[in-house]
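With one protein chain withheld, the remaining protein chains of the complex are depicted in position.
Labels run A and B following the written order; every chain starts at residue 1.
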Amino acid sequence: MRYIPNSPDERQSMLASIGLDRIQQLFEQIPASLKLNEPLGIGPPMSEPELLSHFRALAARNHVDCQSFLGAGAYSHFIPTVIDPLISRSEFFTAYTPYQPEQSQGTLQYIFEFQTMICQLTGLDVANASLYDGSTAVAEAVLMAHRLTRRNKVLIAGSLHPQYREVVETYTRNLGFEVRYLGFGSHGTLEPGALGIDKETAAIVVQSPNFFGCIEDLSRMAAIAHDAGALLIVSTAEAMSLGLLRSPGDCGADIFAGEAQSFGIPLSFGGPYCGLFATRDKYVRQMPGRLVGEAFDSEGRRGYVLTLSTREQHIRREKATSNICTNQGLFALMATVYLATMGKRGVQEVARQNFHKAHYAASQISKLDGYDLKFGGRFFNEFVVRTPIAAAEINRRLLERRIVGGVSLEGYHEDLHDCLLVCVTETSSKASIDKFVSALREVA
Amino acid sequence: MSNTPEDLSYTKDHEWVRVKGGDATVGITDHAQNQLGDVVYVELPKIGDKFDAADPFGSVESVKAVSEIYMPVSGSVIEVNSSLNDAPEKVNTDPYGEGWMIRIKIDNPAEVDALLSAAEYEDYIKEESSE
Partner (left out) sequence: MTSKIKKATTHVVQNESLLFEHSSGGRIGYSIPDLDVPETSLEESIGRDLLRTDDLDGMPELSEVDVVRHFTRLSSWNYCIDTGLYPLGSCTMKYNPRINERVARIDGFANLHPLAPAAIAQGALEIVYQLEECLRKITGLHAVTTEPAAGAQGETVGIMMIRALLSERGNPRKKVLIPDSAHGTNPASAAICGYMVETVPSDSEGLTDLNQLAVHMDEDVAAFMLTNPNTLGKFERNIRQICEIVHEKGGFVYMDGANMNALVGVARPASFGIDVMHLNLHKTFSTPHGGGGPGAGPVAVTAELEPFLPFPRIVRKPDGSLAVDFDRPKSVGRVRAFFGNFGVLVRALSYILTHGDPGLREATETAVLNANYLAHHLNDTYEVPYPGRVMHEVVFSDKRQARHGVRNLDISKRLIDYGFYPPTMSFPLIVNGALMVEPTETESREELDLFIDAMKSIDEEAAEDPELLKHAPHTTKVGRLDEVAAARKPVLRWTGK
């Protein structure tokens, strides 16, 4: 085995040095009746070339060469070349959680930079070092709102990503929460009347742009939440929208819980991604996840340390703000390198291009016979198209033309069976958008 | 050796109590702050909160530990030392003075009699550390 440095002879002599002669003696503390006396059944080892062939054959069964207009929580954006070589440095990807600051300053400083940029983008005061993904970030935000308000009811926009909604349900089910869903109107956004908010409500959860791509009026929701003494939790699955839209913090959000995949993280069939979590200073002690802070040594040199750790499971155990330990460190680094490379100008330029391309595509599609936009509202880079025949059938026919059309909403909402959620990012050229529009015409 | 003023009463959870009329001031002992190390944060209740004796009413944190602080006697909170928000180190430097935590209105004065005297508390911590 090439990953084990010591040769069999060396291992034998190490055994001898501790007074043993057979490796089996090391396992004598396991009762014989519990030992495995046969091979696992996985098979013989694969050599490096055999392994590559095995995985290449599997990868070939995934067709990633189709033109795709899928979004819905995972977005295709251009990934600058510098990211991979930088995150592939051993010093980053083979290091552990930075528990010993003197030997982990590289990791600690980039987390501090990540926290800073997430604060700048979201308009909030404090961001953590990442959570698993956008869906679990929303679940954590709901639990935090409960701790802060000691209230048990949460109002969730029906236009929150359905998978995020399911995760919140899973996490709150055993804790005596009442979860209520708010409908959406003809613009695909929340209707502020009759929300049913009351003195038992811990938070309103809104996604913007929401699952249908529509931009919500966050300031109005913040006012409604705050009037009732509740918090506003804002989520976004498409972080690139932060480059264009007024920030959640500026709109009055108390907690931001979103997904950073758009910032340089490959699609990778849904993970690993990177959960974002930010809030106001005054709520920092109820935050989940790790935080890095500035510190100085006795000679006045600046460095960074994990701080406010008493919130976490390794100290507060069952009273911790979350059970999270391993987070998405390396993917927070990807987002940090992405944001550093794109910078102030690049993030805004990409966001702008997403907006224009999606609007161009939407206007071309809405000119087609039988197609129109389901919601008249404001959107960023995703929109819902009503199709002349079942959306699933449109998708099937598009796939024959090597186009992945969009997410058919049939499975998500019963009255949206003829709807397709289409996403257009900066990676689609005008030519490919035009080709998509023509294909839509042909398959109807 | 830690300091244990004669004129105060104590609990086995390492709180001290200074009773004055129907009110009492509460903090943690010098011994407790020594054990805990540098205090970085103190979480305290709100004025008006009511607690039974032995209920946790707040917590005190060092960099790598959290300890709950318990009510020595039943009562309601009438004053909170909010200066600890900005200067939690007062718990280390002056535990019986500026490091006080809350002032309460005592519900049942008889409970005060059950508290430890300075001598009893000193014996208790000696016993505890020899274990």
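In this section, a residue touches a chain if its C-beta (ideal position, glycine included) is under 8 Å from a C-beta of that chain, and two chains touch if they have at least 3 such contacts.
The structure displayed is predicted, hence computed values, not measured ones.
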{"item": "Contact footprint on chain B, counting only the chain that is left out", "value": "38, 40-41, 61-64, 88-89"}
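One rule holds in what follows: only the chains that are shown with their structure count from here on.
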{"item": "Residues of chain B that touch chain A when the two form their complex", "value": "41, 43, 61-66"}
{"item": "Residues of chain A that touch chain B when the two form their complex", "value": "285, 309-310, 315-316, 319"}
